[in-house]
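Excluded from the complex is one protein chain; the other protein chains are retained at their positions.
By letter and in written order, the chains are A and B; residue numbering begins at 1 in each of them.
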Amino acid sequence: MVVGDIATGTDVLVVGAGPGGYVAAIRAAQKGLDTTLVEKDAYGGTCLNYGCIPSKALITGANLAHEAGHAEEMGIHADPAVDLSAMVDWKDGVVDQLTGGVEKLCKANGVNLVEGEARFADEHKVRVAHGGEGQGSESIEFEHCIVSTGSRPIQIPGFEFADDPIHDSRELLAMDSVPDRLLVVGAGYIGMELSTTYAKLGSDVTVVEMLDDVLPGYEDDVARIVRKRAEELGIDFHFGEGASEWQNGPDGGVVVTTETEDGEESTYPADEVLVAVGRQPVTDTLDLDAAGIETTEQGFIDTDDRARTEQDHIFAVGDVAGEPMLAHTASKEGIVAAEVIAGEPAALDYQAIPAAVFTDPEIGTVGMTESEAEEAGFEPTVGQMPFRASGRALTTNHAEGFVRIVADEPSGFVLGAQIVGPEASELIAEIALAIEMGATLEDVASTIHTHPTLAEAVMEAAENAMGQAIHTLNR
Amino acid sequence: MVVGDIATGTDVLVVGAGPGGYVAAIRAAQKGLDTTLVEKDAYGGTCLNYGCIPSKALITGANLAHEAGHAEEMGIHADPAVDLSAMVDWKDGVVDQLTGGVEKLCKANGVNLVEGEARFADEHKVRVAHGGEGQGSESIEFEHCIVSTGSRPIQIPGFEFADDPIHDSRELLAMDSVPDRLLVVGAGYIGMELSTTYAKLGSDVTVVEMLDDVLPGYEDDVARIVRKRAEELGIDFHFGEGASEWQNGPDGGVVVTTETEDGEESTYPADEVLVAVGRQPVTDTLDLDAAGIETTEQGFIDTDDRARTEQDHIFAVGDVAGEPMLAHTASKEGIVAAEVIAGEPAALDYQAIPAAVFTDPEIGTVGMTESEAEEAGFEPTVGQMPFRASGRALTTNHAEGFVRIVADEPSGFVLGAQIVGPEASELIAEIALAIEMGATLEDVASTIHTHPTLAEAVMEAAENAMGQAIHTLNR
Partner (left out) sequence: DEAETPSGRVFAPPNVRRLARELGVDIASVDGSGPSGRITEGDVRTAAEADESDTAETADDAPEPRSVSVGDGESSVSKRTTDGETATTVESAARDRTLAAPATRRVAEE
């Protein structure tokens, strides 16, 4: 059936069904607003289909296979064989379950779902082009719009994702078999998560990074623990080098050339290449000027603390709205946008955004580092608990890393935390709540923590900052 | 060298170096008090040597071996062989590291360590009998005393731990090899943790329990998930039966007879028998009457909210002070006792004690259940999030269970939570903090939680209680 250009109207039009958009749409519908969600590709967006979820699934699989194969110390002898295409099938099953769930939840909450690609026609109208069989297009008029079209990987000159051996993260999460030699360009969190995964699955991994350490933006002692472990896993790092070109190699693979700032060249053979140097907002395909919205030089949409763009009735949430480009920020912004449209006193007034990196070990951070706290005018005091002093960490056979908590000395208010170690992604949740609640070190230290758990290390770090830790020597 | 009966004096005498005693001693010393800690067996007490730590270490090993052997679905093919005595050696290494740490921390904080068994001579004096080579004894006079002598397993008539095939949990954590057939008497948390462990290591496990379900004290829907999984692992449950006697069996093992309330008998063959029917306080070997202290009928010492006994200068902490008999309660009581002795305004004024059971899946609970909240006069509202709707849970391939949060409807104050599922022991920490802080559902729901994490399910449960969950349908 060919659908002609019919025009419909809606209170709230949401463009893009990633964690920003689908959450915004559900909340808007929950608030009684007539809501329409347009998605051109797959419900759940990058996060559920090609990002957070697939990467974490493969990390689980790689960890299990690797750990079981390296547990002689614990009396476990195994030599696991990994069938990557079966692992990817399992991962796809997880993704399907979640994206199916998103679709069902949208419908159950009364969100109208439209498949197609939206472009602004004017300040109150989009045209949606339907792909595939049905073809055609439709116009949708809206009172309010939430733009949540996400981001795509940045390409570097000479490395086209269209070329066979050159991959973005999405392709690397859907491989048939484990490459013998993997070259990774970029040691940010996506590059590091995937190099660790493939190193554990058995690839020889080489990482080239322009800067001088892994995970730029993280403190030295945090990044160092992850880099050391990656090196133990056999990952070969080359810092201060940018990938400049690639050629077919003599042995069927490719040879990648890198260049330092001074123009020094090196070459690395590989079978597959992952380029993970960052992501850019998807705003250039939206005809945003028709809606009267400008973007920044990098293509981001500026928003205020209600997630509003320069057009009062148009909101932007998620990766298009700038850093931090994280799924949970997208969702939070989506919720705020929906509630603001519903007339509620919602605002992006959070104190801290937690973030996690699922490397080995994991990283979890929230709020301020010590030096950020100082810059902000606090008098920071810091407490630390190494996991090697944690009973629970030792019993899990993962005792690398530490919990560090940052607080304001005079008031005791908790300002931030950096955790690197087992389950760091989960442990950070307690400190995020502490920060939001305006909790003091004493509050965290006085709260009884279950023994034996990793979370005790959070309590212990707070006690350490107060000079009264039991399981570490106080400074 | 034979030490005669010399008398020394101390501000604070701590009897027993478990998590109650050693923590109390360290804190007392930190407060500048002259502190002496007497231990007759091993630093760290039951918890580090024979309880929490060893059990969690073996659970880690059993989980890894079992998971790796059952991951075909994820594309992992392995057939792990377990050398239990090597696993136990690894566990012993973990224990040594921790108990060595406790000894060092005591010394570093200036605690005087005395090895031997203490008995009260009068209200201000103990006699310490030195075991082993040195023999002899000494008297120690004290201003204040903290009794933290812990607990021991209860024996049942006819089942002597001295008999070869009859074991307490301590012995079961130090086996040379995996028994073919293990019979477990008692389906409390220790019985369930160990049956699950041995089932995963390959034993045929039979559990007999007097009551009609596993884990008495936990809500039905929580216990059911753990029982179902245990049954999947091949554990054979017999409820409503008490073990009455055992005999040598024809095949070299034993035959255990059980009896129902109505006198119906059954017999079960086994190679090894674990009796885990509860623990009783170690107070009968202390000559407490010489100190003017009576115990309850079950041998516990009554204390007030400062951990004080009927003698103002004598405190009792940990398992001797009654339920809940948990390591972290012991430590908290130890800290309060030490601070009260130091003249500080400390008190056992916590609102909630979290607890965990390290079964498959784990259980974590804190504060009130819905019915407890009702009994206490609140108007409870409940929110729930099943882990099968959690992206992170699905990516870990462990999506059984749920997070349930209990709050007071009119005020929104969080009152409790029951979590059964992956990392439940860790996730409960955030809700413990929420309860202590007087947080409302809105506070928990508004705190940004990292994606993808299990902790998001806590936020989602709070949203569900508020009728605005995104990833579950609201009731």
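List of remarks:
In this section, a contact is a pair of C-beta atoms (placed from the backbone, for glycine too) under 8 Å apart; a residue touches a chain by one contact, two chains touch by 3 or more.
Bear in mind that the values here come from a model prediction, so they are computed numbers and not experimental data.
Although one chain is not displayed, its contacts with chain A can still be listed: residues 345, 347, 349-351, 376-379, 408, 410-413, 436-440, 442-443, 446-447. Of the residues in chain B, those that touch the hidden partner chain are 11, 31-33, 143-144, 340-347, 349-351, 376-378, 410-413, 436-440, 442-443, 445-447.
Everything that follows uses one rule, which is that only the chains that are shown with their structure count from here on.
Put simply, the C-alpha centre of chain A and that of chain B have 36 angstrom between them. Taken together, the chain B residues at the contact with chain A in this complex read 19, 23, 26-27, 30, 47-48, 52-53, 56-57, 59-61, 64-65, 67-69, 71-90, 94, 97-98, 101, 105, 108, 326-329, 331-332, 335, 350, 352-356, 364, 389, 391-392, 394-397, 423, 425-430, 432-434, 436-437, 439, 443-444, 446-456, 458, 468, 470-471, 473-474.
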